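Sharing a structure below in structure tokens format, with a few things to ask.
Excluded from the complex is one protein chain; the other protein chains are retained at their positions.
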Amino acid sequence: MPLLQVKNLKTYYQTARGYVKAVDGVNFQIEEGEVFGLAGESGCGKTTVALSIIRLLPPGGRIIDGEIIFNDRNILTMSEEDIRKIRWKKIAIVFQGAMNALNPVIKVGDQIVEAITTHENVSKEDAWKRTEKLFEMVGIDPSRAEDYPHEFSGGMKQRVMIAMALACNPQLLIADEPATALDVIVQAQILKLMRELQRKMNLSMMLITHDLSIIAETCNKVAIMYAGKIVEYADTKRIFREPQHPYTRGLINAFPSIRGPKRKLISIPGTPPDLLNPPSGCKFHPRCPYTNDKCKKIEPELKDIGERHYVACHMSW
Amino acid sequence: MSLQRLMEEHIKSLREFANTFFKNKFGVIGVAILSVFVFMAIFAPQISPYNPMDVKSIGVGKPFSPPAWIKIFNKDIPDDLVFGIMGTDELGRDIFSQIVYGSRISLTVGFAASFTAVFIGTIIGLIAGYYGGIIDEVLMRFADILLIIPGLPLMIVLAAILGPSIRNIILVIGITSWPSIARIIRSQVLTVKEMKFVEFAKAAGCGDNYIIFKHILPNVMPLVYVNAAINIANAILIEAGLSFLGLGDPNNISWGMMLFFAEQYQALLRLAWWYIFPPGICILLVVLSFIFIGHALDEILNPRLRLRR
Partner (left out) sequence: MSEFRGYIIRRTTYAMITLFLTITINFFIFRVMPGDPVSIMVSERILKPVVVEEVRAMFGLNLPLWQQYILYIRNLLIGYLGYSFHWKEPVINVIMERMPNTILLMGVSTIFSVIIGIVLGVLAAWKRGTKIDVTILTSSLTFYSLPVFWIGMMLLMLFGYYLGMFPIAGTMSRPPPEGFFERILDILHHMTLPAITLTLISYGEYTLLMRGTLLDVLTQDYIVTARAKGLPERRVLVRHAMRNALLPTVTAVAISLGFIVSGATLTETVFSWNGVGRLIYDAMMMRDYPVLQGAFLIISISVILANYVADIVYGILDPRIRYGGQGA
């Protein structure tokens, strides 16, 4: 039984001008101990997927349809109390841009202790000791638990967030662009840290990012998202070796390879679609070099093309 | 961009704005109430049975007569002891007329004083915020001093010195209200100044004046409007207060002055509720309408909902 199964998830945002279809029928699953990558451009709905899983959508967001099965229970039909029990204890999340994710007027140690004592019957002293150990685990001096968030640099704040996310030993860790706001060196450090922790604790992870190189290094499985839908879904090695969907190909071509031969960087022409009024048929057709009439009218479904590789495209390769 | 295109775009965004604005309950109520009083002010001669400034209007009824319609509750009251829609004041003048004409004073003072304060405050805020440095320090210290000196007492002193007239009241309110606006605008200018497009404009060689008026000001205007609405409300309240203290213009009876006379001539003791209730209610309603409009503008122009990516 997979740890997490997302079935036909649809999450829309209500705005003054109509519904924004941020997530429009998304299916995937994550096994225990697996690192699952969700990739795509900014604004394609990746973060909304994450927020839907823990049911913390911003005002205006509503989950219209679908099921999210976690440990054999449907998150979307749970009571508010039940899902609060799951939050952090079972599913923890590290947000992108930890700049403001920590409360500025509370000591960081206390914020982690709070996470622990909310879910476990543990004394404050014990919780604090655990917090110090967590700090060690992520490479921060434990005495810094007495400090306030503004006293940390960006990279260290991200480490604190990771420590806090792991405080209750969750089964699933969702990391939303965990390294985007950081410079490349710190980025590499953070990702290395996350990989080590994941291995050590046999965590299941969902890594959300637009950076395919991160996915290549870290994930077992990848889903490529575009305009609120998953357009390709397979093991990481397969996707990188044989990308099928034109969008995936575009993404992979857009990232230069240090080792490979020098070639011209081809970026995908056009701009991301307006999710308020998405294009008809295949949402990618305005930017796709292989469009035909069918693409403009009919939306392609995810097809199984063998070896657990799924593509949503009318072209047969 | 041609003038025609420019106007079309303006009208389009105005219409969009109007749509959003009228969906807001506070905005609708505010505008509705305000319209009543604006109508009253414009058509005062037509609506009002007498002109309160006219000497002939004195003594049209017995002094301190309650309104005629209380006869519904007490049929025994003789006809000559009641008068009109709102009764009479200490000189036997019709109160309803005074109310109608009073709307002119309140609205005029409100708009004029507020316009003065907002105009001065915005300019100073723009300059201080944009140029920074010494100019900013000096202007803001100046504003601070004005803010520290207690408002109403200062206005009392100024009004007493300058003499009672509408123009002086407008001046006094305008001069003492600009500092708080200047601070708010300056704050906003500082934020806008940091935005990239200002940097680009400078790099493109745009002059300071151009940047201030074409780039920074449009981004500051929404804040100006919200503050203007609240400012008008305050100006009307202050005018009423100053008039109540007897510092108003005796040639232009405002609602505040009506209450001044009411107090002077023992309306409280006589329980002349018809003299006390209407002027105050009118002040309340007009001020309320601007406060509601300001609140509606604030809700629209100040998004507290952020769609996260």
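Think of it as A and B in the order they're written, each chain with its own count starting at 1.
Criterion: a residue touches a chain if its C-beta (ideal position, glycine included) is under 8 Å from a C-beta of that chain, and two chains touch if they have at least 3 such contacts.
All values reported here derive from a predicted model rather than from experimental measurement.
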| item | value |
| --- | --- |
| Neighbouring displayed chains - absent chain, whole complex | A, B |
| Which residue of B:Pro66, B:Gly84, B:Gly248 or B:Pro279 touches the chain not shown here | B:Pro279 |
| Among A:Lys85, A:Lys124, A:Lys237 or A:Lys296, residue touching the chain not depicted | A:Lys85 |
| Among B:Val36, B:Ile149 or B:Met195, residue touching the chain not depicted | B:Ile149 |
| Those residues of subunit B which, in the complete complex, touch the missing chain | 25-26, 141, 144-145, 148-150, 152-154, 156-157, 160-161, 233, 237, 240-241, 244-245, 256, 259, 262-263, 268-269, 271, 273, 276-277, 279-280, 283-284, 287-288, 291-292, 295, 304-306 |
| Contacts of subunit A with the absent chain, listed as residue ranges | 54, 56, 58, 84-89, 92-93, 95, 97, 99-106, 114-115, 118-119, 147-148, 150-154, 156-157, 164 |
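Quick note on the criterion: only the chains that are shown with their structure count from here on.
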| item | value |
| --- | --- |
| Cα-centroid distance, subunit A relative to subunit B, in whole angstrom | 52 |
